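Heads up, one of the protein chains got dropped from this complex, but the rest are sitting where they should.
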Amino acid sequence: MRTRVLLIAALAAAAAILAAGCGGGGAEESAATATTGAETPLPDTSTEGATTGEAGGEIVKGGILRIGSTDHIDSLNPFVAFNAQAYVAFVMIYPVLVQYGPGYEFEGDWAESWEVSADGLVWTFAVKPGQWSDGTPLTAEDGAWSCNTIIQYKSGPTANLAPFLSHVKECSAPDPQTLVMTYDQPVGNVLPQLQQFFILPKHVWEQHLGNSGKDLKKVKPEDDLPLVAGGAFTITKHEKKGTTIYEKNPGFYGPEPYVDAVGLQIFTNEDAMVAALKSGDLDTVDELPLHAVDSFEGNDDFVLERLEWFQVNNFIFNSNPKKPENTELLDLKVREAIAHAIDRQAIADTAYAGYATPVASIVAPVTGEWMNPNLQPEPFDLDLANQILDDAGYPRGSDGIRVNKDGEKMEYEVITPTGVQGINREFEVVRTGLEQIGITVTQKALDDTTAFEEIGAPDWQYLSFDMAMWDWVGYLDPDFVLSIVGCDQYGGWSDTGYCNPEYDKLYQEQGVTVGQEARKEIVWKMQEILYDDRPYIQLVVLDQVTAHAKGWDGLWPELGGFSKRPWVEAHQVAS
Amino acid sequence: MRGTNYVVKRTLFALMTLLVAVTLNFVLFRAAPGDPASALRCRACTPEFKEAQRKEFGLDKSKLEQYGIYVKQLAQGNLGSSFSSRRPVWEELKDPLLNTLPMVALGTIFSIVFGIASGVVAAWRRGTVADWGNLSVSLFFYSLPTQWLGLMLVIVFAGVLPISGISDPFLEFTDPSWWDTFVDRLKHMLLPSMTLGLVLYGDYALVTRSALLQTLGEDYILTARAKGLGAWRIVRRHALRNALLPVSTLIAISLGYLVGGAILVEAVFSYPGIGLEVYDAVFERDYPMLQGAFLLLMLSVVLANYVADLLYLKLDPRISE
Partner (left out) sequence: MSLAAHPDETPRTPVVSRRQQTWLAVRRQPAAATGAVVLLLFVLVAVLAPYVAPYGQREKVGDLFASPSGAHPFGLDDGGVDMLTLMMHGARISLLVGFAAAAVAMLIGGTVGLLSGYFGGKIDALLSGVTNYMIAIPDIPLILVAAALFGRSLTNIIVIIGAIYWTYTARIIRAEVKSVRERVYVKRARSLGASNARIILRHVLPQVAPLLVAQTVLFVAYAIFAETSIAFLGLGDPSLISWGKLIENAFEANAITAGAWWAIVPPGFAVAFVVLACTMLGRTLEDALNPRLRVGHLSVHRFRVRRLAAKEQE
């Protein structure tokens, strides 16, 4: 659901381009925009990672790539897992039809090639021959079975993966190397969706369909290692809060990885993780804590990459028109004033050590064209904010605090989840800003689960809370991050209680619009609606800084979780 | 016999405490505010499915029924299943518990060694700077927040000793001997245990010192000193015995608490012990895990206190009705 959930933590240095992009401009842009606090040179990521050791040495095969992270795999069952790290694992160990490649162009992973029928309803994939790690042949039948099973139980056991197959009617495997997926209407973002469709071994999972499919959620692959995997690696050892060891799958249909194994070590203490990297106990860290970046200054043994990312921090208004209390917060003028009173740059500077950028939309800049560039973050202007409130009829009381039309003081609680890094400093900036315009806010810090419950209280009717702060981590395709404010998300993903039928109609439309330009128009319009209605005030988008030891190459940090390349092409270079 | 009476009494007490603990455990977590079923996270699940999940975990029954099931399961040695990982609680807690125990034991050894050494020196040189100095230092360490001291050790020893985890996860790829593995584990345990040892040795120092002071003033000690017997010999042979009872009971009881109390040290050093499990379970609202962990912790405390009671009997025959 949030930072810890979904998708990967790596992204694009290239601010660009999906399918319809300008390829050449991307490389230059990447070198220019991605600067680090440390004085280490930025690799030109659009050509990096090619199979010739770019770092200037020859490829050394073998060895083990040791990765450090603070995000752990919460479950090895794809129907139960929530954490981003689990999804990284699934991409590596299971066949996926397509993956993002360099420049974010789609390339086939398991699929050799694909074609769409004229009416846009039937997608046919030619899939590569391979074997599961236990020797069983990997065929299109596994794909069809996975697909149909997910669809069959999508209202319950397989709900976590079902959204990636939305609009799929059924799948079939006319022959072992051909997978046919039939949609009920033409869909515009098939490939991005399928990038998260993990294909499971039928011969292992079909035994767990009991209890109307509920047994699927009870499967514990952790207890049955080595995992039966069809991707580049399989898991041979797994400690939930310790280390997970991935070893090569000999039956992998793709190029053989250079390394023998990958080890993922989980740290609960970031300082220890950084220390381990510096002392050579780790080769790479997926996410460097922002306050630690400066400590690498002048250190030539490490390569740091500062990447644009997906995490957008938001300030949330309860937008349920039925909310009984503090209805002045439904007044768009009030929201506008508040938006002018939040100093986004100060947030970027104090909460995130400068590694963040003010934004205006929930669709992050890294998605390229999907972000509406016409929307700008409201300028930080206290005078303007005060003016707006004065004009809208919210005068200040004798103590300086404004009152609403009923004479009640404008004092509110802001729910903040403890799981978001830097949220306390972020709140502090908000608080001081609002204080200056006569609105008092106090922080109500809760753990993530409780925070979400409080937002939805009572019972997912969104009638009680006033304000909250959280973040959203989207994908390269904007579909998911635009879906969270749908009317149907009450009790699902919604953290705003927002419901706008016009918006929902547009959402459905973009989901089935095949032409990129046309779809882009709709997506931009949706962002405009959100900007005007302001269920959120988008604050900043966070950068991600990854680090690796100098002797490693081919790590493709911007493709983490999107592709098998980072681990397949990772290699040491002879110094 | 009076002794037997005492044992029976203490055994009954231990069992009663256990029963109350079990009940308290249940009440605390099932009666707590917040819907435990929300921890059964489920993206875009229908309400029917959530209801089915609730049923599966028995959350739809009355509290009394749930209590009955809980006790019955306990009797069968079943601690329930974790909400987040779906695995049996005992399975999830087994390894962390086994990680914490040696670390805590090593920590206790450190505190005993530091404590006795400090207490002996202080008692022997009573009234001098050595006495005053030793007590001050031990008190000072005792007054430091545990996690803070751990952080200080991290600052000092980062790079020299491992500062996180219980072992080098990639060691197995270098084909280590059992000695290598043992040393590796020990190195990882060193800093966390040392933190515990430093923070707690004040107790032992004080206890040792008091016990020694009681005997060192005795005539036969003076005689021994006049005879020219070595200081350490005198202390070891005569005086230390007096410290045996309080030190032993201190050890027994403190071990019981340390298992749960090591949580701070585990948090600083990312040491995957039972303390850290409790910490995670709290934030994940994983009630079965919390219940199971609490039960184990309470069990260790009750057991430790029981052992301490028995030690009293053995070492101090004055105890009777």
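A and B are the chain letters, set down in written order, and residue numbers restart from 1 in every chain.
What we mean here is this: a residue touches a chain if its C-beta (ideal position, glycine included) is under 8 Å from a C-beta of that chain, and two chains touch if they have at least 3 such contacts.
Remember, predicted model here, so these are calculated numbers, not experimental data.
Undergrad: Which of these, B:198, B:240 or B:297, touches the one chain of the complex that we don't see?
TA: Answer from the full complex: B:297 touches the omitted chain.
Undergrad: State which residues belonging to chain A touch the missing partner chain.
TA: 270-271, 274-275, 289, 291-292, 294-295, 350, 353, 416, 418, 424-425, 428, 432, 442-443, 445-447
Undergrad: Residue-wise, where is chain B in contact with the chain that is not depicted?
TA: Missing-chain contacts on chain B: residues 13, 16-18, 20-21, 24, 28-29, 32-34, 126-127, 131-132, 135-136, 139-140, 142-149, 151-152, 154-155, 158, 200, 202-203, 206-207, 209-211, 213, 245-246, 249-250, 253-254, 257, 259-261, 263-264, 267-268, 275, 278-279, 282-283, 290, 293-294, 297-298, 301-302, 305, 308, 312, 316, 319.
By definition in this document, only the chains that are shown with their structure count from here on.
Undergrad: When the centre of a chain is set as the mean of its C-alpha atoms, what distance in Å lies between chain A and chain B?
TA: 40
Undergrad: Looking at the complex, which residues from chain B come into contact with chain A?
TA: It comes out as residues 34-35, 38-39, 41-49, 52, 56, 84-87, 95, 154, 158-159, 163-166, 168-170, 173, 267-270, 272, 276, 280, 282-285.
Undergrad: Over in the complex, which chain A residues touch chain B? Could you list them?
TA: 1, 64, 66, 74-75, 77, 80, 82, 155-157, 159-160, 162-163, 214, 217-218, 220, 222-223, 239-243, 245, 261, 263, 265, 267-269, 271-273, 275-276, 278-279, 281, 418-419, 447-450, 452-453, 491-493
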